[in-house]
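A single protein chain has been omitted from the complex, and every remaining protein chain is retained in its original position.
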Amino acid sequence: MTDTVNATNTHTADDERPLLQIKDLRVGFKTQEGDVTAVDGVNLTLYRGQSLAIVGESGSGKSTTAHAIINLLPGSGRILGGQILLDGQDLAQASKKEMESVRGRKIGFVPQDPMSNLNPVWSIGFQVEEAIRANGIATGRKEVKKRAVEVLKQAGLHDADRRLKQFPHQFSGGMRQRVLIGMGLAADPQLLIADEPTSALDVTVQRVILDHLESLTRELGTTLLFITHDLGLAAERAEQLVVMYKGKIVESGPSRQILENPQHPYTQRLVAAAPSLASRRIQSTGSVHAAEQSMGEDAGAVAGDAIDLIATAEARAEIVEAAASKPPAIVVEHLTKVFKIRGAGDFKAVDDVSFQIPKGTTTALVGESGSGKSTVAKMLLKLENATSGKIIVGGKDLASVTGSELFELRSRMQPVFQDPYGSLNPLRNIGNTIAEPLMTHNYGTRATRRERVFELLDQVSLPRTLAGRYPNELSGGQRQRIAIARALALKPEILVLDEAVSALDVLVQAQILRLLADLQAELDLTYLFITHDLAVVRVIADQVCVMQKGKIVEAATTDEVFDRPREQYTKDLLAAIPGANLKLGA
Amino acid sequence: MTGYILRRLLQAIPVLLGTTFLIYFMVFAMPGDPIVALFGDKTPPPQVIERLRAEYNLDKPFIVQYLIFLGNIFQGNLGTSFSGQPVSDILAQTFPVTLRLALLAVFFEMVAGIAIGLVSGLRKGSIFDASALVVSLILISLPIFVVAFVAQYVFGIQLGWFRTTVSAGAPIQDLILPAIVLATVSFAQIVRLTRASVIDTDGQDFVRTAASKGLSRTRIVPVHILRNSLIPVVTYLAVDFGVLMVGATVTEGIFNVPGVGRTLYQAIIRGEGPTVVSFVTVMVLIYLVVNLLVDLLYAVLDPRIRYAK
Partner (left out) sequence: MPSSRTRPDQQHYVAPIEETPLVAIDSVKAEGKPTNLWTDAWRDLRKRPMFWISAALIVFVVIVALFPGWFTQTPPNNDCQLANSNGGPTEGHPLGFTKQGCDIYSRIIHGTSTSLSVGLIVTFLVAVLGIAFGAFAGFYGGWIDSVLSRIGDIFFSIPYILAAVVIMSVLSAYRNVWVISLAIGLFAWPATARVLRAEILRVKNSDFVMAATALGVSRFRILLRHVLPNSIAPVIVITTISLASAIVAEATLSFLGVGLPSTTMSWGNDISQAQTDLRTAPQTLILPSIALSVTVLSFIMLGEVVRDALDPKARARR
């Protein structure tokens, strides 16, 4: 470990020299369409002991920049120009051997997905010991094993001795990420690069891991470079912020300053569209109206077609008031689903769940993985049969409806699923995909169906010419619009949105949320919105049901759940929304 | 793990019964007199026909015949050949030779195949890779008897490096050429399979993470890339065994190796139906056992199966 006595003396000199300095970095890839420049002239300066976050959407070049620093670009990626100076040494010019000694020892790396980043056939102990040996921290079997146990303990894993012999698939996601963090810091590197270290984890686990990362790096004095798509998270956890867009830096500087006074139109877009910031702002100002006003003062004009989430929430408030007196569109009573697992007995995925959704409103079902929320959705759509309980839609109990009655009932409830790349048949063109509901339910003639398809494309703001094209030519957001159009084809009353925006970039997500809000107002739709992201809930839902391990833990209006949460789990979920320490608008 | 083994064993039983039933059915449930049909255009002496008829219990109902047949197999009674020698004796004599040949072939195909496939996959797009792909494609297309004759002619007759046929006792050096011939097609498949597997593994996240820990490429290739790429290759071994069995029949016949394959080859050529049936049954049983062993080996290689949660 570092020698603290000498360190204080040398640190003053080191203080003035940046640890990491990137000058005019350019990185390119060879693709079938030609050469693509993913990173185009990036400049970045980082001093010892600081923390810096690079924020951007997918395609911004943030991950590519991080990978370029340790020269682990995937596939055909190459550094085209510029310098990457680590303590004066230019890594862009370093040889393979030099890079091998820099990695692990001087720069540690924590990757995004804990499952795919650990070799499944070797034990955890093997992989940790590998890192220790390769960086010369310890030699000899006993020493190496001792150090490995230390690393795991530091990672927060108890009974580290036993854990060493286990395999990655026997660990939970959070535990695996801790191991990866431990491995990254095992050699006590000066710089730690963390590439979206928590986006593959459950929401409550995210905060714990981030806190753990923060305390570890502070203890060791490690400089932290952070990649994320969440602006709120970046501002909360990092002192310096760099915003990237299409391979270039559009804004950089102290994170608080940028958040309170974003100047580049792109940053302003991000600020307006980030659910975590929107939700925090509403909480700290007390109401949606007050939040919208404070946005006006702080953020300045929001560019062109940007989506202001708070404005979306504001527009909803009126609908909610009107809906209070309407009858319920869906009534769920004591719904239970038990799965029989071969060799492991019964598994209660859904346990005595009851709730109601008034017509024309949005109810959010919130929970982490394994909470049972998706199973509830599937039962509502009759994709799974309930073990017991009632689901009453349009006055009829779904359990007892069969045959042609069920067929007719299906046209009243339609789903939109999470994965935009899996929800459209890749071999059918867009027009046929949207028309399939119409054909299945014998709607009109070919001509009238065509008209309806065009009508729907208009409704979701997509050009009519797309009807002859295929899903592979569209982006994720556009595919979700098609999925929404298909869901609306038969003029249903209810839409079940199962994590419908979770896989989308933040700006596109805001657009889709706006679209959904507009459609709800226009067509008097009822939404069951399933998500793990409470921040989004704040902006789009009227009522919230919090689910944990198959049960509903708390259910109330959005305002109540956010202002006066009763259960500890709900409080944990609320605390997990990034940006807790930011003061917005107050 | 024990659950996995038990389940595989349980699955194997109906397959075993079904397969032996099928073979028996193919031979003895067809229209016409099976004994005469088994001998094709050749007519054996009437005593042989009588003996075989009694042996195969053709007067009894089909199911009983089958059960007796099954019972006999498991007791090691495999009937007698045309010349009167018990088939089980023939098997005992010839099996060790074929085992040597097969092991030699597997050794060649694995060592050479994996090595070339690995280099090919790591240097994707290079001249080595392109050549490996072309050569392996051509080798896959060559029927085994073509390879055998070409090898026999070129290396045995023209160049004189090897004997064209194997001498009595089948010493190892005589088996080298037949083993290489036997291994040829499988070698080509293993090269392609290893290459594809290596390319796939090299692109995986954990390989990049291993590099980010500071590991050198010389460590990453064997420990992370090769080790993970072996799993599909091992799975292929099970199917490969079937290919080897057929190949051995032809190869041993051409090179005159005194093994199981040659006996089968000669029995086929001479039209000795009953011997053919017995031999094929035993080979299929061994094939099933090998499949089971490969499944177990797969579990050893992949901890996700060994320690299922």
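Per-chain numbering from 1; labels A and B assigned in written order.
The rule is short, and it goes like this: contacts are C-beta pairs under 8 Å (C-beta built on N, C-alpha and C of every residue); 3 or more make two chains touch, one makes a residue touch a chain.
If you're wondering where the values come from, they're calculated on a predicted model, not measured in any experiment.
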Chain not shown, its touching partners among those shown: A, B
Selected from A:L201, A:V250 or A:L488 as touching the chain missing from the view: A:V250
Selected from A:A274, A:L309 or A:L424 as touching the chain missing from the view: A:L424
Given B:T80, B:T98, B:S120 or B:Q152, the one touching the chain that is not displayed: B:Q152
Contacts of subunit B with the absent chain, listed as residue ranges: 11, 14-15, 18-19, 22-23, 26-27, 30, 32, 34, 37-41, 137-138, 140-146, 149-150, 152-153, 157, 200, 242-243, 245-246, 249-250, 254, 265, 268-269, 271, 273, 276-277, 280, 283-284, 287-288, 291
Residues from subunit A at the interface with the omitted partner, ascending: 11, 14-15, 18, 31-32, 45, 47-51, 75, 221, 239-240, 245-246, 248-254, 257-258, 261, 263-266, 269, 303-307, 381-383, 406-407, 410-411, 413-415, 417-419, 422-427, 429, 436-437, 440-441, 462-463, 465-466, 468-470, 472-475, 477-478, 483, 486, 507-508, 511
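Everything below uses one rule, namely that only the chains that are shown with their structure count from here on.
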Chain centre separation (subunit A, subunit B; CA means) in Å: 51
Complex contact set, residues of subunit B against subunit A: 3, 203-206, 208-217, 219, 223-224, 227-228, 231, 301-304, 307, 309
Interface residues, subunit A side, partner subunit B - complex: 70, 72, 74-75, 96, 100-105, 108-109, 111, 113, 116-123, 127, 130-131, 134-135, 166-167, 169-170, 180, 183-184, 186-187, 343
